[in-house]
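Left out: one protein chain. Kept in place: all the others.
As written, the chain order gives the labels A and B, with residue 1 at the start of each chain.
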Amino acid sequence: MTTMTDPPGQGFRLSQLIYDTRYRSLTIQIVAMILLMLLVSWLVANTITNLHALGKDFDFGFLAQPSGYDINQRLIEYDSQSTHGRAAVVGILNTLLVAFLGCALATVLGVIAGVLRLSNNWLVSRLMAVYVEGFRNVPLLLWIVLIFALMTESTPAPSAFRGDTPTASMLLDGVAVTNRGVYIPAIHFASPFFESGMYNWLIVLIAFAASVFAVRRLGVWAAARQEATGDRPTTWYLTLGILVLPVAILFVLMGAFLDLPALKGFNFQGGVHLRGSLIALWLALSLYTGAFIAEIVRGGILAISKGQSEAAFALGLRPGTTMNLVILPQALRVIIPPLTSQYLNLTKNSSLAIAVGYMDARSTLGGITINQTGRELEGMLLLGLFYLVLSLAISAVMNVYNNSVKLKER
Amino acid sequence: MSDTHAQTVAYVRDTMTDQREPPLSQSGAYKWVHENMLSTPLNVILTVASLWVIWVVLSHVMPWAIFGIWDATSLSECRAIRDEIYGADASVACWAVISERWPQLLFGFYPPEMYWRPVLAFVLFLAAIAPILFNSLPRKMLWLTAAAPFVMFWLIWGGTIWGPICIALGFVIGWAAVHFAGPRIGALGSILLAVVLPVLYWLVIAGPLASGLSTILPIGLEQVASRDMGGFMLALIIGIAGIVLSLPLGIVLALGRQSDLFLINKVSVIFIEVIRGVPLIVWLFTASLLLNYFLPPGTNFDLMLRVIIMVTLFSSAYIAEVVRGGLAALHKGQYEAADALGLDYWKSMRLVVLPQALKISIPGIVNTFIGLFKDTTLVVFIGLLDPIGLSNAIRASTQWNGIYWELFVFIGLCFFIFCFSMGRYSLFLEKKLRREHR
Partner (left out) sequence: MQNQATGTVDRSHMQVSDEIAIQITKMNKWYGSFHVLRDIDLTVHRGERIVIAGPSGSGKSTMIRCINRLEEHQAGKIIVDGTELGSDLKNIDKIRSEVGMVFQHFNLFPHLTILENCTLAPIWVRKVPKKEAEATAMHFLEKVKIPEQAHKYPGQLSGGQQQRVAIARSLCMKPRIMLFDEPTSALDPEMIKEVLDTMVSLAEEGMTMLCVTHEMGFAQAVANRVIFMDAGQIVEQNEPNAFFNNPQHERTKLFLSQILGH
C-alpha cells in the first residue's frame, strides 16, 4: 500500500513522532520498552547486589547433589541418596498424579451434580444445590484440612481390626479404611511377561487403548451402515466384548491375582496403600472443583434454549437421541472453555498439598530442597516454570479438544 | 378438509364460562409431590436415595450440634459436663470453644479494647463502596470514598493521624497539577507533572512534614502491629486491599491486552498469563522468601505489606481478564461514536468506554473478590494468622487440645455466609445488568 499523506516539500518534523499515527505507535512502544528495560535492569541489579551481599550465586548445580531426605509417596524409585533433581521429579509426578485423579473425579461429580440439579425431582435438585453452594463458598483449604482430619481422627486405627471382636471391619474383605490411610487390593501377576511391573501394566494399557480405538471404528462402521441402509446395527454387545476381552485375556495369560491387604503385626501388609494425605487432597480437590463444574454443566445445558429440545421432540427424536445429537454437541461448546479453567484451577490448587503433607512439587522442589540448599531464587523459579508449563499444556490440550468439538458442530 | 368447513355451523356463545378449579389430582400438595418427587420410577429411586442421605447426615449432625455444650473453659471440662448429662458415649459438640474464643477468630490478637476500630473501618468501607454500587446515592458521597482508604488505614493500624493525611496530600497535589497546570501545559505534560510532583513530595517532604505536625499537634490512636492482626479481620484486610489496589493495574493491563501496539500487548499478555499460570501459594512464598532480593538492599518491610503487594499483583491479572470481558461486551459503535466526536484515546476511554465496561464488570469483580477472600486462607503457610491458622493455634493451647469440628464448622459458616451472600449479590447485579442491556 502506498503512503501519500505527506504534503510535498515538508521534511520530517520532530512533532511527527507524537502527532503522526505512523510514528506515534513506534514512539510509544520504544518509550515503553525503555521503561520496561529500566525496571527489569533495576530488579536484576538489586538481585545481584543482594545475592552478592549474602555470598550466594545463581547456580542450578544443587539439582545434582544428593537430597538427603525421604519422600513417603513416590511413583518412581527414590531414596534419600537420590539427587535433588530426582526429588523434584518425584514431587512433580505426585502433583500430576493428584491433578489427574482430581480432574477425573471432579468431572464425574460435577457432571452428575450438574445434571441432577436440573432434575425435576425437587428434593434431588435442592440437595445438589446445597452441595454446590456449600462447597463453592467455603475455602478449599478448609475442606482439605477438614477431610484430612476426618481421615485421621474419625477412622479406626489398624489395631481396631484385630482380635476376635474387632471394632472395625474391612469393606468387602478387601478395603481397609484406617487412620494411616486406605488399603485397597492390588493386582499382581503370577507369570508376568517382564520383570518390571511397569512394563506389564504398559502392555495392559496398550491393549485397552487398542480396544478403545476399535470401539470407535465400530461406531464409525455403524454410522456408515446407518447411512447406507437406514438401520443402525446393534453394537452394544460387540462394544462390551471389544473393551473387556483383550484385557481379560492378557490378565489370564499373565496370571493376574488379587493381593488383599491383611493385618500383620501393627499394620496392614499387601495391597495398595493410599495415604490419608493423598486421599484427603484428592477428595477435597474433587469435591470443591466438582461444585464449580456442576454449575458450568448446568449453565451449559440451560444455555441451549428450550426451543432446541422442543424442536427435536417435534421432529420425533426421543429424549436420549435429543440429548446426544442436539443438546450435548451445543452444550459442550459452552462448557469446555470454563471447564478448562476449572482443570487449571484444580491443578494449581493441588499445591495446597502443603496442608496435609502430601509431597508434591511445591513440597519437594519448592519446600524441603529450598530449605536444605538455601537456593530460594533457583527453586522458586523452577517451580514457577513447572506450573506455568503445566498450565499452558492443559490449556493447549483443551484447546485442541475444543476445536474438535467446534468442528463437529458445523 | 373442505368437508369440515362445509359442515361448520355459525355459532355464537350465549353465556361465558366461569373459571373453575382444576381437578383435585392436578392441584395442591398431591400434584406437587407427584410431579416433583414421584413422577417416574427413576424419580422415586432418587427421592428415596435423597431422603436416605438427608437422614444419615441430619441424624449424625443435628444431635451433635443441638445438644452441644456452650459453657465451659476447656475441652476436658466440656467432656466432664457431657459425661454428666448425656453419658460418655454421647457425641456432642463443644461449642464452648466458640463462645470463649470467637473474638480471637474474628480479630486475631488485636487488643480487645480496640475492637471498635476495625469494626468502624469495616462500616466505613461499606459506606464508601455504596455510592459506587448504587447510582441513586448523592455524588457528594464519592468524597467519602476517596477519603476512606486513608481513614481505614489509620483506624486499623493506628499511629499519628498526620501520616495518612500527609500521604493523601500527595494525591491532592497530583490532582492539582492536572487541574490547574493542565490547561497551560497540555495533557501529556500535566500527567507527567502529576506523577513527578507527588513522588517527589512523598520522598522528600511527606515524612518530615508528618513527624513535624505530629510533634506540634499530637493527635493519634495507639499503634497496633501487623502481627497482632488475624482471623477474619486479616482475611478481609488482605482481600479488600488486594482487590481495591489491583483495580487500577488491572484496568491498565486490560487496556494493554486490547491494544494494537505489539509490545504493550505482548507485555500485558505475558504478565497476565504468568501470574495466572502459577498458584497463589507459590506467589506468597515468593513474597515471603524472594521479594527482598528484588528490592534495594536494606529495604525491609512488614510481611503483611509484602503479602498485600503480592496479592495485589496476583488479583490484578484476574481483574484484567474480567475488565477485558467488560470491554469486549461493549458495542463497537461506542468507540466509533467517541472517535467521531473528536475525543482522543484517553478521553474516550475515561468518559465513554471505561464507565460502561466497569459497570458490566462489577459482578465479575465481586466474584474475583470472593475467590480472593477464600484464598486469603493460604497466608497461613507463610506465618500469618488467618482463621484456619488461628484454629491451629487454639488447638495447640492446652485447654482446647484436640478440638477440630467445632472450629471448622464456625469458620466454614462464617466464610459461607459471607461468600454466599456476596455471590447472590453478584448474581442479582448480573441479572439487573442483563435487563438494562436489553
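Rule of thumb we're sticking to: contacts are C-beta pairs under 8 Å (C-beta built on N, C-alpha and C of every residue); 3 or more make two chains touch, one makes a residue touch a chain.
Computed from a predicted model, the values in this text were never measured in an experiment.
Visitor: Hey, which of B:71, B:222, B:302 or B:339 is the one touching the hidden chain?
Guide: Hidden-chain contact among the options goes to B:339.
Visitor: Thinking of the whole complex, not just what is shown, which of B:111, B:296, B:355 or B:383 touches the missing chain?
Guide: Selected residue, touching the omitted chain: B:355.
Visitor: Which is it among B:31, B:79, B:227 or B:347 that touches the chain not included here?
Guide: B:347
Visitor: Across the whole complex, list the residues on subunit A that are touched by the chain not included here.
Guide: Per the touch rule, subunit A residues meeting the hidden chain are 1-7, 16, 18-22, 24.
Visitor: Tell me, which residues in subunit B touch the chain that this view leaves out?
Guide: Residues touching the hidden chain, for subunit B, are 183, 331, 333-334, 336-344, 347, 351-352, 355-356, 359, 436.
By definition in this document, only the chains that are shown with their structure count from here on.
Visitor: Looking at the complex, which residues from subunit A come into contact with subunit B?
Guide: Within the complex, subunit A contacts subunit B at residues 18, 25, 28-29, 32-33, 36, 43, 46-47, 49-51, 53, 116, 119-124, 127, 133-134, 136-142, 145-146, 149, 153, 344, 348-349, 351-352, 354-355, 362, 366, 370, 376-377, 380, 383-384, 387-388, 391-392.
Visitor: In the complex of these two chains, what residues of subunit B are touching subunit A?
Guide: So the residues of subunit B in touch with subunit A come to 35-37, 39, 43, 46-47, 50-51, 53-54, 188, 260-264, 267, 273-274, 276-282, 285-286, 289-290, 292-297, 370, 374-375, 377-378, 380-381, 388, 404-405, 408, 411-412, 415-416, 419-420, 423.
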